[in-house]
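Heads up, one of the protein chains got dropped from this complex, but the rest are sitting where they should.
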Amino acid sequence: MKKKCIKWIFGAGAHGRITLDVWRSASPDAEFHFIDDNPRMHGKIIDGVPVDGGIQFLLDHFTPADEAVVAIGYNNVRLLLGQRLENRSLILGNAIHGSAVVMASARIGGGTMIFAQAVINTGANVGKHVIINAGAVVEHDSVIEDGALLGSGVSTGGRVTIGEGTFIGAGTTLAPRIKVGQGSVVGAGSVVVKDLPPRVLAYGVPAQVVREVDKSFDWSRLL
Amino acid sequence: MKKKCIKWIFGAGAHGRITLDVWRSASPDAEFHFIDDNPRMHGKIIDGVPVDGGIQFLLDHFTPADEAVVAIGYNNVRLLLGQRLENRSLILGNAIHGSAVVMASARIGGGTMIFAQAVINTGANVGKHVIINAGAVVEHDSVIEDGALLGSGVSTGGRVTIGEGTFIGAGTTLAPRIKVGQGSVVGAGSVVVKDLPPRVLAYGVPAQVVREVDKSFDWSRLL
Partner (left out) sequence: MKKKCIKWIFGAGAHGRITLDVWRSASPDAEFHFIDDNPRMHGKIIDGVPVDGGIQFLLDHFTPADEAVVAIGYNNVRLLLGQRLENRSLILGNAIHGSAVVMASARIGGGTMIFAQAVINTGANVGKHVIINAGAVVEHDSVIEDGALLGSGVSTGGRVTIGEGTFIGAGTTLAPRIKVGQGSVVGAGSVVVKDLPPRVLAYGVPAQVVREVDKSFDWSRLL
């Protein structure tokens, strides 16, 4: 008997559950499994889907017909895990909600999630392991590098660049041609009118650099 | 001859007319009637639909095949009227535009309106007699209590709580896990990064409490 292909979702938290809803709305009869690195989650049923185990379980059970996505809100964790899966040649899926618009001339990398009502406009280039939350607009010719996350309702002007692993909080506006350096964090509701360097926390109207994003930075309050 | 079922819209103002447009786009051949408590509206034709009378007219003419929604922008009026109709066992409809996205795991109460391009994301719980205006995003696991209103383009982070009868002005951003107390008013374009107590007016970036919302508060300037 032919095994049914499985859609694996790495991360059984909020972004994993949104991804499940997104994939289910397109493929209601597919078989879904959660993977989570937190052993206390193993064996649980989340939104009707079992949490099977950690990364080793996935590597042991993944077949060439399957696809996987890393749906973890922490950018650096998502990016590292995504790269590990790529190195093992797992097929990385995309979770793009049916209401999202990806214009024909835009490009989207593997392992990237694009949630309800988001727009990836003409000529935009969205990397791998990116999360574009609901209602966010990536304007024409913008570049969203690997592992970045845009919160819900973010609007960019044209030709912005969002660095690798950068976090843009919900409702933030970026003026045209703005560049935000890799690993930076922009707080919710900010208006970015000047370029921001790598690895800084910035927020406000206009967004100002507040501190460095170093090892002491508490990512948990962003999610 | 079987009577055609009627869709009753309580309130012939802006929200009533949007609701009419929403319902018409899904059911172009249905029969619509406005109800309005302002006697000067009675007998008028609004967007092709008659304003029949006030609440007594509705109670006298409503049949079990009909449905009703209270489409009044004032939260406390909408909530009170909605509860009165519920107490009389009228069937409360929802007016959800075809472009709005309600994820499969989200829940929506009766009498609630969700306008074009809005998103109710995974696990969110939207109460009764709520208005979610166009393009607003209710993020995952958020709770919108009965009688609340979100303006167009509002974006929430995950797990926010919007209290009963609370008004969130257009374009406002709420950070993750924020709670806004019942009956409060947040002005347009605000960024809410700290919890707000019940019955206050707050606005700005970040949103600050400006005054109490007491009987002297002028709701008309919000709409």
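Each chain gets a letter, A and B, in the order it is written, and its residues are counted from 1.
Assume contacts are C-beta pairs under 8 Å (C-beta built on N, C-alpha and C of every residue); 3 or more make two chains touch, one makes a residue touch a chain.
Quantities reported herein were computed from a predicted structural model and do not represent experimental measurements.
Within the full complex, the residue among A:S99, A:N133 or A:Q182 touching the omitted chain is A:S99.
In the complete complex, the hidden chain is touched by one of B:I55, B:V77 or B:A188, namely B:A188.
Contact with the undisplayed chain is limited, among A:R17, A:R78 or A:H140, to A:H140. Taking the complete complex into account, residues 99, 101, 103-105, 117, 119, 121-123, 135, 137, 139-141, 153-159, 171-176, 191, 193, 205-206 of chain A touch the chain not shown. Although one chain is hidden here, its contacts on chain B can still be listed: residues 14, 17-18, 20-21, 24-25, 47, 97, 99, 115-117, 133-135, 151-153, 169-172, 187-190, 204-205, 221-223.
By definition in this document, only the chains that are shown with their structure count from here on.
The angle needed to superpose chain A on chain B by their Cα atoms is 120 degrees, rounded to the nearest 5. Averaged C-alpha coordinates give centres for chain A and chain B that are 31 Å from one another.
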